[in-house]
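Got a structure for you, questions after.
The excerpt is restricted to a subset of chains, each kept in its original location.
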Amino acid sequence: MTALPTSPRQPEFGRKLDLKQGRIDLTHGAGGRASAQLVAELFAPAFANEWLAQGNDQAIVPMPAGRLALTTDSHVVAPLFFPGGDIGTLAVNGTVNDLAVGGATPLYLTAGFILEEGLALADLARVVTSMAQAARAANVRIVAGDTKVVERGKADGVFITTAGVGVVPEGVRLDGAQARPGDAVLVSGALAEHGLAVLSQRENLGFDSSIVSDCAALNGLTVAMLAACPSLRLMRDPTRGGLGNTLNEICAQSDVGMRLDETALPLRAPVRAACEFYGLDPLYIANEGKLIAVCADEDADALLAVMRAHPLGRDAVRIGTVIDDAYRFVRLTTSFGGERLVDWLHGEMLPRIC
Amino acid sequence: MKYVDDFRNSEIARGMAARIHRAVERRRRYRLMEFCGGHTHAIARYGLTALLPPQIELIHGPGCPVCVLPVGRVDSAIELALDHGVTLCTYGDTLRVPGSKRMSLYKARAAGADVRVVYSVSDAIALAKAEPAREVVFFGIGFETTTPPTALALAQAREMALDNFSVFGNHVLTPAAMRHLLAEDADQSARLDGFIGPSHVSTVIGVAPYRAISRDFVKPVVIAGFEPLDVLQSVLMLVEQINQCRADTENQFTRAVTEAGNTRAQALVHAAFETRDSFEWRGLGAVPQSALAIRSEFAQWDAERRYALVPRVAADVKTCQCGAILRGCAKPSDCKLFATVCTPATPFGACMVSSEGACAAHYQYGRFVAPALSSARAPRAVTSA
Amino acid sequence: MCLAMPVEVIELLPEQRARASVDGVTREISLALVDNVVPGDFVLLHVGFAIGKLDRAAAEATLAQLAELGRQPGEGATP
């Protein structure tokens, strides 16, 4: 044999990918040379880890003892980039958080990319870099991936579906069905910032504000919470559908109701103003770096203290109490002392005139 | 939020409530219609009913321009989008409004129609300018508040000779509806002791139109802002008028409503629109002189003429009690369909369509003791966020 | 109802447009329906248009009335 390197290698690619000016075309999805080049010059260096580097059809990874937590989310946000993040940070944190709120330690992610023909490679590179950074920050490895390219007009830039694998330590048993009357309902910080940050970038709707997506990985916070609070019943991240819809989900699962205190809801001034502008209800707007926790009433203060000691829980507050309710309603005591229902979201949150 | 939060002070509200309690005469009933959904919203959202004495009964009026859009007009909008292949630009509120045969603009989109949500009519104008090959129709809905921007758009379209833009006009007039409610039958009139009058509508049309109503029907009207303290103050003002046997039009919303209103806006509206002889309101039926048509000078920008839309007559759902509710003769919980098959996600009638509708507001904010729930017992969710 | 909110005009722009602001949220609005607006004025914003000016003196007067009316009987209110 000649002096060729003995390590496995790609086919020759000719010139390098033009990550500044280039665009995705259909050849990048056809599974041949151009697909391999995209992987070799963009994904592999960004996500580098030994399992990914195996280059097999599957990653084979070690797994600590415990039960396995699995989750998946598809990400389709438009625009792809928004104040505080992009679809890449979202794709990592969204899935990490769904593991973390189950009490799991997130370990591995897989990522499936659906790219629209014509996507600027620079945009893709930016998204991939964000994913790599977010994965490092959350201490998870992206161990398997897939890329498809569809014709222009058959996707919207890039869609990313991540799946996550985590391990649930012995003794941890969180479940959306465990809320009990009397329990405290906590939220880790200010609401509705992700959804409004995205909305602020939409054509025709564009507004300027200091609102930045709260997109963040919550597994550091959840570890601290699990350690501190043995009575923790459940956690959940109020993403799509917002706090309002997520609390209704919990009430349905646990066969309880809730009573919230409107004055306790953490809403920053620009969020209130932007919602007023467009007729939106902040209770139904997505968060991507917040969690809801339900715990025994007597442990609530201690848990809040632990949450507030973590950078992502600094503004944690108790927003209400689980109650016995045959209708499983989420009831809000208004600042006027009245009451209203916080129902399941119906339809979309759209700007309204009335 | 300046000039907003100040009017939401719960401390003052409690004091106001105490004053109202003191002001009412024990044996008397005060049946007050809040005409506007905005007031309905504030009442439900802040739980104002609980603050008021039992003598005061608040009756929800037909004041939601989305809810009162009749089936036939929704059908025509769907026809424009599906059959005429136009790009229909609309405020987000209209997407769920039911047309006939369980259609809606949401479903029309799913069936292939190009329906776009805009925040402002200016967005529709901008789209038409940017894409001359596209036929853009703006779905003009709303009360007097929303009409001036549409009138301005018509004026701009003419000025720019924008010939791929038109307006499907459905703007309606609040004083006409108030008159209709009072005039239609004597019982009805007898059942109402006063009106909490429109807020932002009045910013545009001023106080004068209500003075005539007070005089003609001998009913007190207080034009009120949409914040909870505005509502409470207006209730107090109405109670005082009723106690004193007065029937005047008074203005609580002085910070935004003048006697003459916004004359510039009125002139623009007058230039582009004329009054229709009659117009169908969902729940109310035909109401004379209650809506605007685009003037013939703007025929080219009038989607009704441009696409030769044939008026569609389609009946409201029979068991729906909206008509009675809008007239103040029934409550949402009186309707058999309420919260069973008629829900905000699958509305049947006017009152459930917008979150400001009486049924929707009751569903969202006031349904503390719900009727027997539907028996759908589906398995749990596979997907979670 | 007709959603509208008081916003402060912070900058006039060409073609009867302006920047308006509430609590740090700003966006462009149209002044085509109102006369003589200057920065610092509050206008009522509806579907992107100022539909009327807010009379700040009237607003303050209403607030003063409300404060008065809302005072509890024991608090020494004037009638």
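A few comments on the model shown:
Chains: A, B and C, in written order; residue numbering restarts at 1 for each.
Assume a residue touches a chain if its C-beta (ideal position, glycine included) is under 8 Å from a C-beta of that chain, and two chains touch if they have at least 3 such contacts.
The shown structure was predicted, so the numbers you read here are calculated from the model rather than taken from an experiment.
This complex, considered in full, has protein chain stoichiometry A x2, B x2, C x2.
By definition in this document, only the chains that are shown with their structure count from here on.
In whole angstrom, the spacing between the mean C-alpha positions of subunit A and subunit C is 38. With centres taken as mean Cα positions, subunit C sits 22 Å from subunit B. Contact with two or more other chains is made by residues 269, 272-273, 276, 352-354 of subunit A. Listed for subunit C are residues 1-3, 5, 22-23, 46-47, each touching two or more other chains.
On the subunit A side of its complex with subunit C, the touching residues are 206-211, 269-270, 272-274, 276-277, 279, 352-354. The part of subunit C that touches subunit A in the complex is made up of residues 1-3, 5, 22-27, 45-47.
Interface of subunit A with subunit B (complex): residues 71, 73, 98, 204-205, 237-241, 246, 249, 253, 269, 272-273, 276, 278, 327, 329, 331, 334-341, 343, 346-348, 350-354.
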